[in-house]
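Structure incoming, see below.
Missing here is one protein chain; the remaining ones are kept as they sit in the complex.
Letters A and B mark the chains in the order given here, with residues in each chain numbered from 1 onward.
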Amino acid sequence: MNTILECKNLSKSFGATKALDGINLTIERGRIVGLLGPNGSGKTTFIKICNELLTPTSGEVKINGFNPGVETKKIVSYLSEKTYLNDWMKVSQIIRFFQDFYADFSPEKAYDMLKRLNIDPNSRLKTLSRGTKEKVQLILVMSRDAKLYLLDEPIGGVDPAARDYILDTIITNYSEDAAVILSTHLISDIEKVLDDIIFLKEGQVVLNKTVDEIRDEYGKSVDALFREVFKC
Amino acid sequence: MPWELKTDRPIYAQLIEQIELKICSGVYPPGSKLPSVRDLAREASVNPNTMQRALAKLEDDGLLYTSRTSGRFVTEDDNMVCQVKNKLAQEQMRDFLEKMKRLGFENKEILNMLKTILEEVEQ
Partner (left out) sequence: MLAKLLKYELKATARWFLPLYAALVIFALINRALIQNDPSVLAEAANLWKIAFILSILVYVFLFVGIMVVTFVVVIQRFYKNLLGDEGYLMFTLPVQTWKHIASKLLIAMLWNFSSAVVGFCSIMLLIPARELGELDLMLAEFQKYLGTMGYFSISLLALAALAAGIIQMYTAIALGHLFRKHKLLASFGMYIGLNTVNQMVYMLIIPPFLNTMIPFAEPAFFTSNRLNTLILFFSITLAILAAIYYTVTNIILKRKLNLE
C-alpha cells in the first residue's frame, strides 16, 4: 500500500472551539509534505491526534491502516515543539532509552550526528541549552527508520545554521518508503525541500498542491502565496 | 558553482536549466559521473523527488544516461552538449535583447555598445 496516512472527515473540538473541521487527507509514502498555517490553524492538533496524544471528536485517521495506537507508534517518529526530554539523563542514556523502546532506532546514526554537531554524549540533558536540547531531540527522531515522520515546527526556534542542518538531515534521510509531514510557519526556508503543500486555515484544508504546481499556477513562491492567503 | 533557484518559478524547470548550465560550463564535463540524486538534492537543498524528475527529463532529452550498475553519467556526445550550449546561449541573448529593447536601444546601438564592452574586457 502506497498510502501511509489516510484521514477521513477528522474533526476535533475543545469545548466550543473547533480546532479541526472535517479534514480529508491522503499522504503517500516517499513524500515530504508541508503542513502550513498560522498559529491556531490546527496543525499541532492534527499531529497530536496522529500520535494518539489527543482523540478525535469525530472522523478518523489511519496510519498504515491502523488507528493511532501501539502499532502506529512503532512506525511513527515524532518531533514535538516542546522539549520532552527528562532532566536527569545523560545524552548517552536517552539514546539507550530510545534504543530500548524503538526497534527501528539506530544508535550509530545518533552518535554520528551528535559528533557532527559537537554535542558531548556524556553531558547531562539538564546542562544543555534549549537550542542544543532541540538538536538532540531532532537527532533522536531522525535516527529512527520510521515510516512516518511528524515534525512539529522543527526549525522554529533554531539559528539559521542549525536550520540548514535540519533541512539537510531531512533530505539525507529521505526514503521512498517513508513520508515526512512537517508543520511550520517559516516557509521560505523550507519550500524547496517540500513535495506537497497543505494550507490549513481555521481547522480546514484550503489548499493541497505540490510546490511546483503552486509556482506554476500562481506565478509566485509558496511563501508569497501563504502571505496572501493568510493576510491579517 | 552554487545552485541559483528563484522563488517564483517551478523548481523542477530551474533544476533542469541549472544542470544544463553546469554541464555546458564544465562543472559536469561530458562523460563524467554525476553525484547521486540524494547528494545533488542536498547540494541544491531541494526535494529529492524534484531532483529525480529533473534528472529523468534530462535523460529523456539524451543529455544524461544511466548505467544500471554505475550510476548517472553525462553524455559523451559532444555535439549534444554543444547544442544545449547553443540553446542556452540563445536564451541568454534573447533575454538580453529584450531587456535592451525595453530600455529603448536600437539594434545598431546595441551592437556598438557590445563591441566597446568586449574590447574593454579584453584589456
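As a working rule, a residue touches a chain if its C-beta (ideal position, glycine included) is under 8 Å from a C-beta of that chain, and two chains touch if they have at least 3 such contacts.
From a predicted model like this one, the values you see are computed outputs, not experimental measurements.
Although one chain is omitted from the display, it touches the following shown chains in the full assembly: A. Within the set A:T26, A:S58 or A:N86, the residue that contacts the chain not displayed is A:N86. The missing chain, though absent from the display, is touched by one residue of A:L54, A:V180 or A:V222; that residue is A:L54.
Considering A:F46, A:Y78 or A:F226, the position touching the chain not shown turns out to be A:Y78 (whole complex).
Although one chain is not displayed, chain A still touches it through residues 14-15, 48, 51-55, 70-71, 73-74, 76, 78, 80, 82-86, 88, 97, 100-102.
Note that in this section only the chains that are shown with their structure count from here on.
Averaging Cα coordinates per chain places chain A and chain B 35 Å apart. On chain A, the positions that touch chain B within their shared complex are 30-32, 164, 167-168, 171-172, 174, 188, 191-195, 211-212, 215-216, 219-221, 223-224.
Residue ranges of chain B in contact with chain A, taken from their complex: 5, 7-13, 38, 41-42, 44-50.
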